[in-house]
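First up is the structure itself, then whatever we jot down about it.
Every protein chain but one is kept in place in this view of the complex.
To keep things simple, chains are lettered A, B, C and D as they appear, and every chain counts its residues starting from 1.
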C-alpha cells in the first residue's frame, strides 16, 4: 500500500516524470519508425493485392490498426482520467488530456481511410453501418473531451472536467457499441460486411506489425506532448528552467 | 472551529497569496485586509471548502455560512420567499424569515421580486439569510460593499450578536470600513513571495 | 451638458424617487447620496438614456460614458484586449489602452482573462475604460465599491483630472466614501412623497 | 475538507424540489413552452420532408424522439446555469447537504415539468405523424422510460459546462453521443410494436438504463458541480 503510494507519488512528481519520460521517448520513436517501415514494406510491397478489391485493399494496413488504436486510446485516456480525479495526480491529468488529440486523430484516420476505401468497394463514401456509426460516435466523444478542456481557463480544472467526461463516456461506450450493433442488425442496410475474418497470413503479418507500430507511435506521441505541456505549465518553476537550460532533457 | 496552516492555492501554477496560518475559535472575528487582487476572496472560498487548497492543511469542525459576491438570490422569487427557501434549506424550522427580513431592514420590500431590488437591498437580503442558518462560522466576502451607513451599522449589530453568542466570523473588507466591534483581529493577505517551491 | 427637471421614473406605477432637478455643466462633479434603494442607480440610468423617464424633462447635449454594476468586461478576453476593444469602439485611435491599464494599476494583470480577475481588478478595468472614451460626461454607479484604498486614491486622481479638463461627472456613493476633491456637490435622493400625484 | 455536517444530507431534497416547482410555475406560461417547442419541431418535418401520410408514418417515432432529444437539450442548457450564476451552487456546496441528492431532486422536478408533458403529449404527436395505433402506447412508454435518462445524463453535461464558455453547442456535443443508445432502443421498440414484433427486450433495456442513470448520474453530477466551483 505505502509502496504503491510512494510509486504513485514519484510518478506524479513532474520533474521525475519529465526526466524519466525524456529517456524513454527516443526509444519509442525509434521502435515506431522501424516497425512502421517494416510493416509498410510488407503491406505495400510484399503482400498481394486482393483478388476482389485490387490494390485498394492496402488501405487496410492503415485503416485497421488505427481503428484498433482509436478504441484503445480512449480506454487508456479514461484510465488516466480516473487517476486524475481520484488521486489528483497532476501528471495523470496531463497524460489524459494529451491522449485525447492522438485518439481523435486515430479515429479520424480510420474514418477517412475507411471512406476512401468505401468508394471503390461499396461505391459510396458512407453508409450507416454499425462499425462506422460507432466510430463516428467515438469521434464525437473525443471531440467533446477536447472541447470541454478548451472551454476552461484554469488548466487543472479543465483537465479534471475532461477526465470526468471521459469516464462517463467510458461507462457509456459498451452501451453505445451494443446498441449500435443491435440497431444495425435490425435495419440491415445495404448488404455490406467488413468481413476480414478469413484473412491470409501474408496480409495478417503486416497488419500485426502495423498494429504494434501504432502503439509505439501513441506512446511516443503521448509522452512528447505531455512533456511539452508540463514544461510549458511549469515554466516559472525551477526544475523546468533547469530542464530548459539543459536543452530540454 | 477552523484551523489552517500554510494554506495556499495555485492558479495557473503560481500561488495566489503567501501561505496563511489561521486559527478561528468561538467568538473570534477575523478581518482580512489586502490590496485588490491579493487573494481575500480566494482565501475565503478555500475556508468555505469551495476550492481545494494546493498546499497546506485545512481542518474545519463546524458548518459554515457563506456570502460571496454572488448572492444566491432567485430573481423571480420575492424577498420573503427567498428567505423562506433559505430557512427550509437550512432545515431550521424555528427561525422566522419575516423577522430576519426586518432585522436586515427589508420590511418595505418583502414582496418585491429579488430581481427588482437595488444593489444594497440585495446585499441585505443575502445577509438576512445568515440569521436563518445554523452555521456557527460565517464567511463573508466584502459584506460592507453596497451597504449604506444604516446598513453598515445594522451589519455590525448582527456581527456583534453572532460573535457574542459564541459564533465566529471571517470577513474581508477594504479601506476604512472595519467592524465597530472591539476585539476583532486583522489578517493581512500578502502576495506570494517570488521564486518557486518545488 | 445635461439638464434634468422634475425627473422621475415609475416602477409598478409608483415613482421610485422624488422628482429630481439637476443641471450639470463643465467641470461639475455631482455626488448622489441616499439610502439603499432610494433610486441612485435608477437616476443614473435615466441620465444615461438607458431608461425613458416617466415624468419630467431630460436634455443631454454631450456623449456620456457609463460604468454600472455590470462592468461590460468580456471574461474571455484579457485586460488589454478588453481595453483595446473599448478604444476601438469609442473610435479614439489616439488613446493608449496600455497607458489606461497602467493608470488604473493593472499592469500586473494585463494578459489575464478578465474572468479571472478579482472584484477590485474588474472594477479598475471598467474604470480604465473611461480614459479611452471621448465622452465629456461620466456617469458612475458606486465607483468606489470593491476598490482598495489605493484604488480610491487612484480614482480620485482620475476624477480630478477629468473635471479639471472641463469634463463632468455624476456618481453615486455610500457612507463616508466621498471624492477627495474640492468643490464637488451632493445631491440627496429622497423617496417619493406618499400619496399620488396625478 | 473534513467539515462536520450538522444537517442530515437528505433534508435538502424536499426544499429544493419545491423550490424548482415554484420557480417553474412562477411564470405560468413557461410550463407550456417545452410542449409547444416539441409541437413546433415535429411540425417542421411535414413541411421540410414530406406531408405524405405514408412517408410520415415510417419516420414518426424517429422524428418525435429526435424532437424530444432536442427539447431536452435546449432546456438543459439552463439547468444549472442560473444556479451557478447567482451563486446557489456555492450555497449548496457550503451547506454540507449532499450535492448528489440535490441533483436528484432537481432532475426529478425538471422531469416533472419538462419530461412528463412530452410523455402525455406523445399520442397527439403520434397522430400528427400518422404513427400506426399499435405504436402509440409503446412510444409513450419509451418516452416515459427514456426522458428521465435524458434529463439525468444531460444534467451531467450541464454541470460540466456550467462554468465553461459557450455552453450551448458544447453541451449538445457532450450529451448527444451519450443519448444514442436511448434513441436507438426507443425508436427500435416503437418500430417493432408497429410491425407487430416483440419489443419487451428493448423496454427492459431502457428500464435498465434508467436504473443505471438514476444510480450513477447523481455522483457524476455532484462531482461536476464541485469542479465548477474550483
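Worth pointing out:
We take it that a contact is a pair of C-beta atoms (placed from the backbone, for glycine too) under 8 Å apart; a residue touches a chain by one contact, two chains touch by 3 or more.
Keep in mind it's a predicted model, so treat the numbers as computed, not measured.
Although it is not drawn here, the omitted chain touches the following shown chains in the complete assembly: A, C, D. Only one residue from D:21, D:74 or D:216 touches the chain missing from this view: D:74.
Touching residues on subunit C toward the chain that is not drawn are 48-52, 58-66, 68-77, 81, 85, 88-91, 134-135, 139.
Contacts to the hidden chain, counted on subunit D, fall at residues 27, 30, 33-34, 36-37, 40-41, 44-45, 47-50, 55, 58-59, 61-63, 65-66, 69-71, 73-75, 77-78, 82, 85, 165-170, 172-173, 176-177, 180, 183-184, 187. Against the chain not shown here, subunit A presents residues 124-129, 133, 136, 140, 143, 146-147, 150, 183-184, 187, 189-190.
By definition in this document, only the chains that are shown with their structure count from here on.
Contact count check for A-C and B-D (C-beta pairs in contact): higher for B-D.
Subunit B and subunit D have Cα centroids separated by 36 Å.
In whole angstrom, the spacing between the mean C-alpha positions of subunit A and subunit D is 32. Shared interface positions of subunit B, defined as residues touching 2 or more other chains, are 11, 52, 69. Within subunit A, the positions touching two or more other chains are listed as 154.
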